[in-house]
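One protein chain is absent from this view; the other protein chains keep their places.
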Amino acid sequence: MIEPLSPLLIEPAVKAALLEDLGRAGDLTSQATVPSNKDALVVMRARQPGTVAGLDTARMAFRLVDSELRCSVQNPDGSDVAPGDIIMAIEGRARSILTGERVALNFLGHLSGIATATREIVKAVEGTKARITCTRKTTPNLRAFEKYAVRCGGGVNHRFGLDDGVLIKDNHIAAAGGITAAIESARGHIGHMVKIEIEVDTLEQLKEALGAGADIVMLDNMGPDMLREAVAINAGRAVLEASGRVTAQTAGPIAQAGVDIISAGWITHSAPCLDIGLDYESSL
Amino acid sequence: MIEPLSPLLIEPAVKAALLEDLGRAGDLTSQATVPSNKDALVVMRARQPGTVAGLDTARMAFRLVDSELRCSVQNPDGSDVAPGDIIMAIEGRARSILTGERVALNFLGHLSGIATATREIVKAVEGTKARITCTRKTTPNLRAFEKYAVRCGGGVNHRFGLDDGVLIKDNHIAAAGGITAAIESARGHIGHMVKIEIEVDTLEQLKEALGAGADIVMLDNMGPDMLREAVAINAGRAVLEASGRVTAQTAGPIAQAGVDIISAGWITHSAPCLDIGLDYESSL
Amino acid sequence: MIEPLSPLLIEPAVKAALLEDLGRAGDLTSQATVPSNKDALVVMRARQPGTVAGLDTARMAFRLVDSELRCSVQNPDGSDVAPGDIIMAIEGRARSILTGERVALNFLGHLSGIATATREIVKAVEGTKARITCTRKTTPNLRAFEKYAVRCGGGVNHRFGLDDGVLIKDNHIAAAGGITAAIESARGHIGHMVKIEIEVDTLEQLKEALGAGADIVMLDNMGPDMLREAVAINAGRAVLEASGRVTAQTAGPIAQAGVDIISAGWITHSAPCLDIGLDYESSL
Amino acid sequence: MIEPLSPLLIEPAVKAALLEDLGRAGDLTSQATVPSNKDALVVMRARQPGTVAGLDTARMAFRLVDSELRCSVQNPDGSDVAPGDIIMAIEGRARSILTGERVALNFLGHLSGIATATREIVKAVEGTKARITCTRKTTPNLRAFEKYAVRCGGGVNHRFGLDDGVLIKDNHIAAAGGITAAIESARGHIGHMVKIEIEVDTLEQLKEALGAGADIVMLDNMGPDMLREAVAINAGRAVLEASGRVTAQTAGPIAQAGVDIISAGWITHSAPCLDIGLDYESSL
Amino acid sequence: MIEPLSPLLIEPAVKAALLEDLGRAGDLTSQATVPSNKDALVVMRARQPGTVAGLDTARMAFRLVDSELRCSVQNPDGSDVAPGDIIMAIEGRARSILTGERVALNFLGHLSGIATATREIVKAVEGTKARITCTRKTTPNLRAFEKYAVRCGGGVNHRFGLDDGVLIKDNHIAAAGGITAAIESARGHIGHMVKIEIEVDTLEQLKEALGAGADIVMLDNMGPDMLREAVAINAGRAVLEASGRVTAQTAGPIAQAGVDIISAGWITHSAPCLDIGLDYESSL
Partner (left out) sequence: MIEPLSPLLIEPAVKAALLEDLGRAGDLTSQATVPSNKDALVVMRARQPGTVAGLDTARMAFRLVDSELRCSVQNPDGSDVAPGDIIMAIEGRARSILTGERVALNFLGHLSGIATATREIVKAVEGTKARITCTRKTTPNLRAFEKYAVRCGGGVNHRFGLDDGVLIKDNHIAAAGGITAAIESARGHIGHMVKIEIEVDTLEQLKEALGAGADIVMLDNMGPDMLREAVAINAGRAVLEASGRVTAQTAGPIAQAGVDIISAGWITHSAPCLDIGLDYESSL
């Protein structure tokens, strides 16, 4: 089961999104056309196959618009759905539902798109030990939500920011004067709870990184053969992370090379929205 | 020329994104590996063809990290770039540049992706009177930025929220008791600066909407032939907006049918990030 | 019936006002003099004739101070009240009521003052087609509330900000190089949901504005005769808005000239507070 | 000279007001009609006689829109101005000036209206020892600004909130079981830096309040004769504050009765805006 | 009984502290190790003797993490507790309790430490008329809470900020040109609800301050003999506040000298945390 995000994180983001949509005058259309005493039962339905993520954000949107709306989940976060599957039903004042609809769907579609993209790669590596992870290439101000969606898709999370892990890249290496110098410098700087990862392009660099005691080595843009060689060189010392042009097609061979982690930036920054619609079942 | 967004809108969003990335301890890696007195000159380079949007957000990210960084734009917002083209150069403390890099790229890549998607459709309708527009299907809390990116791509903006335009959809029509009733009810409710748009599925509905005096009629999911018929029925009375499954491929025929506006949701909710990298030109 | 403002808009403004009043130590006087277990029933009573607006803000103030206070409305927003009429009753802990009283009355009196001023002009034009509207001359950070109060008084709203309508004034005309140039430039810039209004001082200007296709023309400081002429020239093409020195006395003749809209800045920026008092009915 | 408000207080209020006006898309009209390279010199001119207050808020509005605008004050806060007098000149990009104009004028007109109302009463009591003071009947979330405007008008400030002074009214007295009990209870509750004021309706109550050691006694709705008697009874012991229906007409006799302080609620909650316009001197 | 702080003040501070602790991913440990359906009953127990303060902050922490947690107070704010005494019991989901535990204890321990330090000095002056007060030497952004804790310990509060009282120190005296000049200047500047305190080092200065009509005189760093002399000179005119190196040891003699108020900075800025632990009574 996927651990829900704290409402303390969800509420301010959803509230801001509702205010963004309500503007200074609220939902003119629904106020003008929908009688205030009219109730409705609606359902959110997948219009594409995919994986659900973000129901708590959608529920929060409806609840903040009208605390008397009732939501019942049919396919919780992490579920695989087929076109036509009902994800969540909402019942209550029709006007409130219409007012909250777009914000609820914008969150749910965006996060489910990320979960769907993640799940696709996760399935492609099934049977291997490789786990799929995300990056810091996230949409501004939605990182906690997008990382959560990655978990819903079956992935695991890379670091959440610049402060909860060291990730030494080529520019850092150049600035520090080499791989060993960079790792040693990092180790002297950080606390004992922080891991050090370093990005390498060659097997020579991998060897130096292992010698310097990196916790994780990111093998950037290596093909399956080179990755296999890297796995052999590593001999279980560091965690090995493969990165670069990872898709559902390329992930299988990468995983079979024996790496521990495969990271993909596009699952957070370029996954298309999952198409989810809101259908009126009846006017109560 | 595209009007820049006010810094009053840009600063809080970029500041929040930086805090999201810096967390509680800041950029551990750069602090540990890059000497504080080391300067650098870096350039942001397109790695794909596309259209630039969001340079002010990127510049704000660097400026907020270190007010002494100097940015010089080579290809301003709205420019078409080819792989390898330099978009902006940044010069100053290497550590500051590395700290701001990810947030700057996350904004710039996301917004340029939207501009690129928009431009593609805009080009497909060149020579017709049709203008390309976006929807409210935007990423939560980034609407003003994504609508701006649509403008950078050559599109125009639909309403910004629930409060600055009336858009009557099928559920509103049903609740109000018909097209005419809905439009009249809306007209009685709103101020004189607000326009009324109504969504229709059939030409019968179009006729009723025109009779009731809609300012804009959205023709949902109609093929080019039906759209042509709609244009004829309209005879210049209302603004006609075509929507539904609009891509660079389908947009041409839709535009040639003679509609005024073509709207596409995916350009804001599903456009992939434009691939832009940050290259170190030299260590000064 | 007047559509209520969303609690998402009301809550932060009322919370800020309570914190402004509570300061860093809260209500010293009530804490010192009123036993914490003492209950009371109080009523808000009009001390002047007027129109009620803002009960949700008053109720929110009491609810945020003490969620157990019970409010029951006698004269909802939009009601005309006479001196002595009860507007709302509040029951619960006496200390909580005293703590919330001033903020509740400050909101209610301010907004009811605006509704009262609006209603007065609205009544003066009864029997004509003219509608009364407000401007952007509102009290800083209270615009959504004051525009709502105008609706409570029977008025309609002009644009809410710089972004939801184009209003071209003399300085814009001068900068653009004339009325036609300004309107055409605006039309090229904005989306299809945005209306264009232009302010004119003479009938010549009106003709040019109509020729350029303005949606609304603001006739500034014209007397009834000139307005009648303007209505004839317009012949139903644009919406006509009369502005300048509008009071309950001058509004009748202006309306009878046949304009569609009459705007008045003072109803939001200079309407005196409606005198409403809080009376203790009994100590329970 | 009037002490300026801290920019730490001014900036957030003005920034919020600008965002309220800019909305999600900024100043459509100026962007569309005013060339971005056009400069202008404008002046804020009084159109009515009055007293200036709030220039720092107006300046902040222009500065936040465009940090390159230059403001030069002709009549600082606290000045009496006649119709036609220039208050402040602003020079720089025409478009920026137009964008900031309304927010600047909304603050300046509102606060100058309060200063003007205050000054009128202050002048009416010249030659007496009475000082004019405001109340907590202020516009929500503008208290610090309105209290500042009272100072600009020559008044002094009453308490700023529920926490920086004790003011015992009839309901507190009733709840505490009498005047003496209320004062004693308050004294036991508060710190040594807090003063105790009590509101009385009769001279008997005044005597009891003096006996109980009130620092200030508010004499509510007493005529000049009764006030004179109260002054005699007081014999210099407490500070005496007269309140109730205070206007420029009634203030003189009240002051001549010998009270120390005269308070008026309407100067903050009902003073009409001072009419100030923004004139274009030239296009540079 | 101690008046509780308003939830309007407590909620934002506690919410911010929870977000500080939850970061971007929440409580990894509890999510990973504690089944979501497991309930627990825990108690907060004093591990040292002391005085309780801050239970509403602790309760708010648990409530914000999980609104279904139930708290029952055994020893309310202001109680003296012995090691082993239960202060509050909490019942509900074990995972929620663990997530809220640290923030709850950080508030409760910090504030109880201040109450304990205050109580110690308060006890040392029992039987005298002296009251113990705090200063503005508080932990940034916790002033309202720390001043509340002082009240829980039996102290009273000095001014809350720069704006609710005048406190003239040596640098102000020097700048104003002497004690009399400083007091007169202050009196002309402030409203009638504000008291004037002045700090003096010598008995000569005391005499000048009394002559100039100071409301309170702070006698800085005077020994018991000199204080006694000051009390005699004062002869009941001003409130006398002794300050400087006040501890539970020195407070008795200072109080016996006859001063009204004794202030101590360290009780807010340097009081050690009261040791309070959270014990699991049972897994339900």
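A, B, C, D and E are the chain letters, set down in written order, and residue numbers restart from 1 in every chain.
The working rule: a residue touches a chain if its C-beta (ideal position, glycine included) is under 8 Å from a C-beta of that chain, and two chains touch if they have at least 3 such contacts.
None of the values given here were measured: they were computed from a predicted structure.
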For the chain not shown, which residue from B:18, B:40 or B:242 touches it across the whole complex? B:18
Where B:6, B:31, B:171 or B:243 are the choices, the one touching the absent chain is B:31
Just one of D:5, D:42 or D:130 touches the chain that is missing; which is it? D:5
I need the residue numbers on subunit C that touch the omitted chain, in ascending order. 20, 23-24
Residue by residue, what part of subunit D touches the chain that was omitted? 1, 3, 5-6, 8-9, 143-144, 147, 157, 160-161, 164
Hey, which subunit E residues sit against the chain that's not shown? 13-14, 16-17, 20-35, 38, 40, 94, 98-99, 102-103, 105-107, 109-110, 113, 136-143, 160-169, 171-176, 182, 185-186, 188-190, 194, 266, 269-270, 272-273, 280, 283
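The rule is simple: only the chains that are shown with their structure count from here on.
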Could you tell me which pair, B-D or A-B, is linked by more C-beta pairs in contact? A-B
Expressed in whole Å, how far the mean CA point of subunit A lies from that of subunit D is 52
Round to the nearest whole Å and give the separation of the Cα centres of subunit D and subunit E. 33
What parts of subunit C, by residue number, touch at least two of the other chains? 3, 22-26, 31, 99, 143, 157, 160-161, 163-165, 189-190, 194
Line, ring, star, complete or other: which one describes how these chains touch? complete
